[in-house]
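Here it is: the structure, laid out below.
Here the complex is missing a single protein chain, while all its other protein chains stay put.
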Amino acid sequence: MSGPGSRANVVVRLWNAGAAVRVALVGLGLIVLVGIFGPALAPYDPLAQDTAIALQGPTLAHWLGTDYVGRDVLSRLLAGAPVSLLAALLAMTIGLVLGAIPGVLSVFAPRIVEWTSLRLVDALLALPFILFAIAFAGLLGNGLWQAMAAIGILLAPGFFRVSRAAALSVTSAQYVEAATLLGASAAWQVRRHVWRSVAPTITVAAIGAIGGALLVVSSLTFLGIGVQPPAPTWGGMLASDLEFLSQRPLGPVAPALAIILTVGALNLLADAARDALGVDAATVRTRAVRARKETAHATSA
Amino acid sequence: MTALLEVEDLSVDLGRAPRVRVLHDVSLRVRPGEVVGVVGESGSGKTTLARAILRAVDASTGRIVVQGREVQALRGRRLRDWRRAGAAQYVFQDPLRSLDPGVRVVDSVAEGLRIAGVPRDEAAARVTAALAAVGLSDELARRRPAELSGGQRQRIAIARALAVEPRLLILDEPVSALDAASRDRVIRALIGLRDAAAGRGDDALGMLVISHDIGSLAAVSDRLVVLYRGRVVEDGLTRDVVSSPRHPYTRLLISSVPLIGVDAPDRAERTALRALVDA
Partner (left out) sequence: MPRLRDRVAASPSLTTSGAKGVPSFDEASLVAPAVAAVRGLRVSTLDGTELVHGVDLAVRPGEALGVVGESGSGKTLTCRALLGILPAGTRITGGAVLIEGQDLAHADERAWRDVRGRRLGAVFQDPASYINPAVRVGAQLEEVLRVTAGVPRRQTRERARELLDSLGLRDVDLVLRRRVGELSGGMLQRVLIAMALAADPAVLIADEATTALDVTVQAELLDLLRDLRRERGLALILVSHDLAVVSQVCERVLVFRDGAIVEGGATARVLRAPGHPYTRELLAAHAEYGLERYLRS
């Protein structure tokens, strides 16, 4: 039977979690495929201009119409997918590595180290994402990777807090204390007990973080930071579509929907993962113990 | 015969503001092959005593000597090494909390050995031996804690402590979280351990059992130590402490235990004792 303690495949557990989750998983699967094969799937060259057919609505030839220089919108959307998605993924990974590992280790650190890192995290959390990314990009050059590094750094505190909280709830567990009394070192505790409880929490946070990072990437490319036109990005497309809103009112819909649906699918998946993986091990245990007490108390005695 | 455990004038303060003295000049001794029961109500400091002996909490004054070695001042790496050597082991009250729910119990039993770096096959043999000592099979141990009964879980917790072959076993409320049938089996397992230790001389396992339930304590203990508000008020052979208690609190305790077929002391006597004790 599937349960938080079982070894059942994570994806299988998520699949079984409900209809909404399946939709999200399928949608996300599609988006990932697009992200990998997007440019290959594009019917036209995303950079090919043809001002004669500029600003057209959806036609049989161009399913999503054309933009202000006659480029096929669908092709640009497909070509832009990998950039945005990979950038978001990269930012999340940087955040995870910079945040989750120190987060878990902070539980074992001496008081002063703990205190200092918590204050650092508080400071970082106070910074506004986009402004910081802009500043960072300005400092290190206007490239997408610089911008991603900036976003990653700002995502780290979130991961730190989340993994620290998860680790704390485990380390206060009696079986961890039991291991301490057997002479376990901090490394042993993490490897043996803490990681298993922390991993689901971090997974859920990571899924949510990709969504957040995607929004920030789109905002940055919207502002023209990171990737220069004419390279296609969803945010960039949104920006140029808004410029020509009067001529092609439905223009922004395509890139906007792409962003919304992707982020939406990620958030849905994050919620489902939280439930399916029983993220908070301590809550799960408390729930299990309470359920046991209830059954023992009720159906027995 | 060197005592396995010698506690001398141990005092422990807990808390930050205010700092409260939880144990006052407690002294006791456990010899090889002996089972000493520490009985006390909630707030008596009995769990603190256990934790102090295992260095889970610091002593403020006094000495704790385990197998001839003073441990009250051990810290950091030396403390960890002492724990890995496994001279003294601890069994928690609630096995549901003290066993990792996501791990097969056989791995939990082996944990102490793995931490100490014992090679796999030797560890496996010692795990089997420990399980047998508490009457459990290897087969059963392949399950996770949630799949076992309360009594089986507690015996697993005892097996985990036994696997590292300690000389001193400290059990905190071993049967309080269990139902009657499980209680029985665990008590039997403990008595079995005690009997197995008999005649081993200096090598015999000694146990310190802590509980508020004097009934189950008397079943396993050779000696009883009564703790009241952080102080030892009585210390003697079980038979003597139960049949002729000296301190008013012990007398109150004994007379409060519900009995079958024996006339219990009446209320007035208990009220008088309570007044004496509170004074």
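For reference, chains read A and B in written order, and residue numbers begin at 1 within each chain.
Just so it is clear, a residue touches a chain if its C-beta (ideal position, glycine included) is under 8 Å from a C-beta of that chain, and two chains touch if they have at least 3 such contacts.
Just so it is clear, the model here is predicted, and its values are computed rather than measured.
**Student:** Looking at the whole complex, which of B:87, B:157, B:187 or B:208 touches the chain that is not displayed?
**Tutor:** Hidden-chain contact among the options goes to B:187.
**Student:** Where the complex has a chain not shown, which of B:96, B:210, B:225 or B:242 is the residue touching it?
**Tutor:** In the complete complex, the chain left out is touched by residue B:242.
**Student:** Residues of chain B in contact with the chain that isn't shown?
**Tutor:** 41-42, 179-181, 184, 187, 212-216, 218-219, 238-239, 242-243, 252-262, 264, 267, 270, 274
Assume only the chains that are shown with their structure count from here on.
**Student:** Using Cα averages as centroids, what's the distance between chain A and chain B in whole Å?
**Tutor:** Centres of chain A and chain B (C-alpha means) sit 49 Å apart.
**Student:** Under the touch definition given earlier, write down the residues of chain A that touch chain B in their complex.
**Tutor:** 4-5, 173-175, 177-185, 188, 192-193, 196-197, 285, 288-289, 292
**Student:** Applying the document's contact rule, which stretches of chain B touch chain A when the two form their complex?
**Tutor:** These residues of chain B touch chain A: 54, 56, 80-86, 89-90, 92, 94, 96-102, 108, 111-112, 115-116, 144, 146, 157, 160, 164.
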